[in-house]
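Below is one structure; the comments refer to it alone.
All protein chains of the complex are present and in place, except for one that has been dropped.
Let's look at subunit A:
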Amino acid sequence: MNINFTLVSQAIAFSIFIWFSTKFVWPYLSRAIEERQQKIADGLAAGERGKKELELASQRSSEVLKEAKQRAGEIVIQAEKRASDIIEEAKKNARVEGEKILAGAKAEIQHEIFSARESLRQQVAGLAVQGASKILRREVNAKAHADLLASIETELK
């Protein structure tokens, strides 16, 4: 183990190798690695952003859903109210109509009664006049006593 010129030659070789790796090896790969690290960092950031956006979107969708449910509930309540209103109104209308029909029928009945009574009275009057004229056939001249007959007739009415 004697020290000799090998030392110097090895030192020269070592210097050349260090120079080579400083100049040609290190910069290329460290650049590539740094670029990749940047890419990975960007990718991770993008993923994180996507996750956040997804969270936001799902939050928004759940909000929309909630609102829609509320709206639907309101609409159903309104519809029910409207339906019951319509039923109430229909009932009222039906009652009014029924009363009207009833009143009309009553009026008609009155009218019938009245007209029947009238025709009956007329017939009675006619019969009375007929009977009277039968009795008074001979002495009574229909023409001469028209006034009288008419007055009797009016009286009987």
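FYI, contacts are C-beta pairs under 8 Å (C-beta built on N, C-alpha and C of every residue); 3 or more make two chains touch, one makes a residue touch a chain; residues count from 1.
Rule of thumb we're sticking to: contacts and distances are computed from a predicted model.
A chain of the complex is left out here; the name its UniProt entry carries, from "Amino acid/amide ABC transporter ATP-binding protein 2, HAAT family", "ATP synthase subunit a", "Peptide/nickel transport system permease protein" or "Cytochrome c oxidase subunit 1", is "ATP synthase subunit a". Interface note for the absent chain: among A:Ala11, A:Ala41 or A:Ala116, the touching residue is A:Ala11. Residues of subunit A that touch the chain left out of view are 1-11, 13-15, 17-18, 20-22, 24-33, 35-36, 39.
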